[in-house]
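One chain of protein is taken out of this complex; the other chains stay put.
Chain lettering (A and B) follows the sequence in which the chains are written, and residue indices restart at 1 in each chain.
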Amino acid sequence: MRKCSLDKMNLVFAEIAKNAALYLPVDQNDGSAVYKKWEEGTVWSNALNTVRSPKDFFFPQTEDLMKFTTSGKNIEIIDTRSESEDFVIFGVRACDVKSFDILDRVFLTEPVDSFYGSRREHGVIISLACTRPSETCFCKTFGIDASEPAGDISAWKTETEIFFKANTEKGEELLNKLSALTEDCDDSTVNEQKAKINAIMNKLPLKDLTTDAFGGGKTNEFFNLPVWDELSGTCLGCGTCTFVCPTCQCYDIKDFNTGNGVIRYRCWDSCMYSDFTKMAHGNNRLTQKERFRQRFMHKLVYFPENNDGEFSCVGCGRCLAKCPISMNIVKVMKKLGGATNE
Amino acid sequence: MQKITREQLIEKAVALLADGTVSCVLGWSKGEFDYDVTPAIFNNEEELKANFVFNDFCGVNFSKYLVAKTQKCEGKILVFLKPCDTYSFNQLLTEHRFDREKVYAVGIPCEGMADVAKVKTICGDGIASINFDGENLAVTTLYEDAPVMISTNDVLAERCVNCKSKKHVAYDELIGDEGEVIESNRFDEVEKLEAMTPDERFAFWQNELSRCIRCNACRDACPACTCEKCVFDNPNSGVENKSPANSFEEKMFHIIRAFHVAGRCTDCGECSRVCPQNIPLHLLNRKFIKDMNEFYGEYQAGAEVGSRAPLVDYTTEDLEPGEVFNRGDMNA
Partner (left out) sequence: MNNRVETLIPKLGVITDVRIDTPDIKTFRVVTPDGKKAFDHRPGQCAMLSIPGVGEAMFSITSSPTNEEFMEFSIKKCGCVTDWLHQAEVGQQITIRGPYGNPFPVDDVFAGKDLLFIAGGVGLAPLRSVINYCRHYRDRYGKIDIVYGSRSKDDLLDYQEIINEWSTDAGVNVHLTIDNPQEGWDGHVGFVPNYVKELGFDTNKVAVLCGPPIMIKFTLEGLCAIGFEKTNIYTTLELRMKCGVGKCGRCNVGAKYVCKDGPVFRCDELDELPAEY
């Protein structure tokens, strides 16, 4: 365990930024936080979390896949891929760190997505334990410990100091580079900090939400429940929940004609959108109820069925905060029978 | 603090259900916390008593839901409309978007709705409860023992700070007194934008719109956006994009939408309320409203059913295109 005074954070950031692009949460003028590239003068945000999740670093909203040029009947395929630059993401909360594991299960299973894979290899994650969780937090439901975030390096912040612990080789290497700015310490302060966080975690309004009712193999149990009508009844069909979600990873592949060749790019897509499953000869999910159901069935039943029981939700609470009609996975879980605290 | 209570509204709804005037109720359903209410259909007294809420966080404009819900509900739907919602209601009727006969509209007074984001900037994250106590919200958090007292005026949503009317322009029945159209300062922000140089203004919108994640919430919540099939959802339109290929396309989406609702937008503010990225989208619409007021005379979309918006109505007094051009030139 290493520690340093918060006064020295700017020096720490500068040291990290020497070798890699450093991204950290900063406040925006609308009051929310966003990950920005650090440069001298950048102020680290105190916000609990960013509106957009850090999945952007590995799975950006849009990215070019390749280019084509055509002449007559001939096509040239141009591989525009380049190796990701080295980068460090600082201040990732435990829930979001966990979301990378979930994305890995999709993108790093064979055939590996090389776009995602390259970024994943070149990114170093410095996580940060939560100090002030929100009422919308329910990471504990998915077995995530907000006081013990994973990542290449875990960090804990007190009023005056920050503590670092390396968890991986990559993390070790980075922490070694900070040796002049940090000093060795025992874990007593961090343990105190953890106890404080856990005391708060046990007071959270959603602390008793469980996944007991859900998991693989339960498709038939939930799929035809009439309650989906009620839950989805006022869903606007927008993509807010899917786009702010750290684990939603559906994408579309589209061609953009630049007038000077064609760029094939990938962009986020949403199962909430009416055209998501639209084909030339029909659509297998015609109403919002079916699309709505797909999103939650995927997170609570289908994904765990294919991924050793892992749910595709980390309890970050972004959809709770951002849904225009305040319909969200917590309400769905409780209604479907996951409620234990009602 | 709202002057009207949940109990009054439930009583009204139960009575209308009981005498067969309506067969269901479009209202607000309580959430996990004291502020996250969800629009919902209530079918009977039990459902109303269990889940119906009315408080300072019931900002959702129900008018647009009538388009879909009137087609599904047998009999009439009871809908509670705040003054600003009634403008959207009328505008949708003007555009023949739902059957007036299938709706029983009860106008309810509104003292302005609160924005939970503003509450959180005062008391921080971790809201445990909110009690509605006179002119104040008593907010307890997970972090303080004593509740924080917040004046509702300090946390009013932007659109309510600049409320344009307390008058209900449509209803079958009104609870409380008839309000008045208000002299608001809603164009102040637009004037600030107009006073900017084109470069400053471009930078302003560039910064705001750069946050757009193209979730379409603004469009999906907008009571003026009721096309059965939006051009932006049509793969064959050539402009369907789930996310922008470049930043130019991003701006185009919002500007095209603003043009499309110009003259029909009642300035209800749902677009900005639902934006997950807090983009002040209503300013685009307000700019159009202001311009139309100045060019063609005062016009409020939805003030009456069947009125013709300036952009679809020709009069001999209409502004010559050259005058618009000159004005643009002056600001350039």
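Everything below uses one rule, namely that contacts are C-beta pairs under 8 Å (C-beta built on N, C-alpha and C of every residue); 3 or more make two chains touch, one makes a residue touch a chain.
All of these numbers come straight from a predicted model, not from anything done at the bench.
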- Task: Would you mind listing the shown chains in contact with the chain that isn't displayed?
- Result: A
- Give the residue, chosen from A:L6, A:V106 or A:A213, that touches the chain omitted from the document. A:V106
- Given A:E39, A:E83, A:E192 or A:D208, the residue that touches the chain left out of view is A:E83
- Task: May I ask you to list the residues on chain A that touch the chain which is not drawn?
- Result: 65-66, 68, 70, 73-75, 77, 79, 81-84, 106-107, 111-115, 117-118, 216, 219-220, 223, 249-253, 255, 257, 262, 264, 266, 269, 271, 276-281, 284-285, 290, 294, 297-298, 301-302, 305-306
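Here is the rule we use: only the chains that are shown with their structure count from here on.
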- Note on the structure: Whole-angstrom distance, CA centroid of chain A to CA centroid of chain B, is 30
- Item | In the complex with chain B, residue positions of chain A that touch it | 28, 30-32, 34, 48, 51-52, 61-62, 132-136, 200, 203-206, 230, 233-234, 236-240, 242-244, 252, 254, 256, 263, 265, 267-270, 273-275, 278, 320, 322, 324-327, 330-331
- Query: Which residues of chain B touch chain A in the complex?
  - Reply: 31-33, 36-41, 60, 65, 117, 121, 124-128, 142-143, 211, 213-217, 219-221, 233-235, 240-245, 273-274, 276-279
